[in-house]
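Take this structure first; my questions come after.
Missing here: one protein chain of the complex. Every other protein chain is in place.
What follows is chain A.
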Amino acid sequence: MTAIQPLADPSVVEAALDEGAHEQWRALEDEVAADPARLGRVFPAAARKTGRGPLPGADGVLLEDAVRVSLVRSAARSLDPEALLAELREVYRYGDSDEKRAVLHALNGADDELDGTDLLLDALRTNDTRLVAAAMGPHSDRLDADAWRQGVLKCLFTGVPVSSVTGLARRADRELAEMVQRYQREREAAGRDVPLDVQVVLDACAASPEQNRQKDS
């Protein structure tokens, strides 16, 4: 048994599905609950059997993501963290971008025993902003400081809103501030706009406990 938080309240997902789609959802859930190894088989078809698009009542959440995370939860009920992680790695490896993103969302709702750092690093190597954003969610607490700072910088680079970065106020530090200032200088030297989020990150760096700790040392 491994705990995974839902991406959206199940009642909100339910309200977004018509009767046929709801039946399909239940059938997929039952299939995975009976045999968690079916996760990789039901994942690809989950969206076309239920639905896709913005989920009414859950800000910024896509219905297909909520359904897939729910399927991971069903599988997780009978898997220990190690076995669940093995399943998630398989699903991620062979998933399309939507499936990969759902795996990242599931990791974001995972308890401390699950360590999917390798999948986050893979996502951060892509230039797919949907994957980059999902990789900087709560599970990014597991990234070491270097990888996390590069992740924040990549968000600025690729236009992913830093509001989607978990722990910015807590982890922003002097080194991140210096990296972002160098990025800012480059933009200014080239006569280009500086994204508004640059100042958001710099403010977070100036105010963060991490920054103050470095000053003191």
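The rule we apply is simple: a contact is a pair of C-beta atoms (placed from the backbone, for glycine too) under 8 Å apart; a residue touches a chain by one contact, two chains touch by 3 or more; residues count from 1.
Just so we're on the same page, contacts and distances are computed from a predicted model.
Novice: Missing chain's UniProt protein name, "Branched-chain amino acid transport system permease protein", "Outer membrane lipoprotein-sorting protein", "Putrescine-binding periplasmic protein" or "TatD family hydrolase"?
Specialist: UniProt lists the chain that is not shown as "TatD family hydrolase".
Novice: Which candidate, A:D35, A:D96 or A:D141, sits in contact with the chain we can't see?
Specialist: A:D96
Novice: From the list A:S78, A:T126 or A:S164, pick the residue that touches the absent chain.
Specialist: For the chain that is not drawn, the touching residue is A:T126.
Novice: In the whole complex, what residues of chain A lie against the chain that is missing from view?
Specialist: Chain A touches the missing chain through residues 16, 18, 20-21, 24, 41, 44-45, 47-55, 63, 94, 96-98, 100, 126-130.
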